[in-house]
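All protein chains but one are shown in place.
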Amino acid sequence: MKVLLDLCVVPLGVGVSVSEYIAACQRVLKEAGLKHEMHMYGTNIEGEWDDVMAAVKKCHEVVHQMGAPRISTSIRLGTRVDKDQTMEDKIRSVKQKLSNPGV
Amino acid sequence: MKVLLDLCVVPLGVGVSVSEYIAACQRVLKEAGLKHEMHMYGTNIEGEWDDVMAAVKKCHEVVHQMGAPRISTSIRLGTRVDKDQTMEDKIRSVKQKLSNPGV
Amino acid sequence: MKVLLDLCVVPLGVGVSVSEYIAACQRVLKEAGLKHEMHMYGTNIEGEWDDVMAAVKKCHEVVHQMGAPRISTSIRLGTRVDKDQTMEDKIRSVKQKLSNPGV
Partner (left out) sequence: MKVLLDLCVVPLGVGVSVSEYIAACQRVLKEAGLKHEMHMYGTNIEGEWDDVMAAVKKCHEVVHQMGAPRISTSIRLGTRVDKDQTMEDKIRSVKQKLSNPGV
C-alpha cells in the first residue's frame, strides 16, 4: 500500500526555534531514500506505507535524542486503491483545472 | 516508545455518510486490544508506537476492503521521554488548572 | 453556516507542560457560550462559523498574553449543507453501526 503523507513535527520544551529539529528530520528522510519535499508547514513524503511510517518513527527518535522531551506531530496521509498517484499527479491535476476553468 | 494518537479517517468516493467506516475502525482498535476512545472528530488511542501504527494501517486496509477507493486521514500524535503520560493524565492536568485558577 | 471544529492549540517556548494554556482556552470557549467538549488531544466545538472562529482567535490572543511567544495549532473542521448535524449526532451514528453490525 502506497501512501502520500504530510508530516509536521513540533518539538516542545526546546524553546521557540525548532528549525534544527526539522533539519534533522529532513536528513532522516533523505537517508531513508524516500521521495520528500519540504514546504512551509510540513514535509510531503511518498512511498510504501511501512517505509514511510518507519521514517516518521525515526524522526521522533532522533528529535528526542537531540534533547526534545516532548513532541506533538500532525500528519495528513492519503491512500487510494483506484489508481496509482504521485505527489506530482496531485499538483498537476489541480493546475490543469486552473488553466482550463471552462472544462 | 509510547504514543498518544488522535486518528480521523475520512473515506472518499463512498458518499456523504461515513459512519459505517468509522465503526469498522472502532472494531479494528478493539480487536487490537488498544485503549481507545472515540470523540466527535476522531478517536484517541494509547499504546506502544508499533502497535498503534499497525492498527492505523489495518484501519486503512479494512476501509479500502469495504469499498472506499480513497482515504484521507488526519492524525495528531504525541510522544514524550520526560515522563509516562496516559490519556487520563492529560485531561486531569487541564481540569486541575480549571478548578484552581489561582494556582 | 454551522461548523463542528476540533481545536488543538500547542504553545511553543513555554516549556514542556502546556496544561495551563489549554485551561485558559477552555475558559475562552465557556465565556463565548459555545458548546464544547475537551478530549485527550483537543477540544470539540459546535456553533456558527463566525462565533467559533472568533473564539479560536481569542484563544491565540489569550495564550500569547499569558507569555507564549509562538503557537502552532491544528484544527479539523466540518461543514455540511445536506443536514443539520450536532456533535452528539456524529457519535450516535457510529455507535448505532457498532451495535447493529449486520445492518
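Chains here go by letter, A, B and C, matching the order in which they are written, and residues are numbered from 1 within each.
Note that contacts are C-beta pairs under 8 Å (C-beta built on N, C-alpha and C of every residue); 3 or more make two chains touch, one makes a residue touch a chain.
The structure displayed is predicted, hence computed values, not measured ones.
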Of B:Val18, B:Leu34 or B:Met87, which sits in contact with the chain we cannot see?
B:Val18
In the full complex, chain B touches the hidden chain through residues 10, 12-13, 15-16, 18, 69-70, 72, 74
Even though one chain is not shown, chain C touches it at residues 1, 13, 49, 53, 57, 60-61, 64, 69-82
Kindly note down the residues of chain A that lie in touch with the hidden chain.
4-6, 8, 16-17, 19-20, 22-23, 26-27, 37-42, 44, 74, 76, 78, 80, 82, 87, 90-91, 93-94, 96-98, 101
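Please note the rule applied: only the chains that are shown with their structure count from here on.
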Approximately how many whole Å separate the CA-defined centres of chain A and chain B?
19
List the centre-to-centre spacing of chain A and chain C in whole Å, with centres computed as mean CA coordinates.
25
Provide the C-alpha centroid distance between chain B and chain C, rounded to the nearest whole angstrom.
16
In chain C, what residues contact two or more other chains?
16, 74
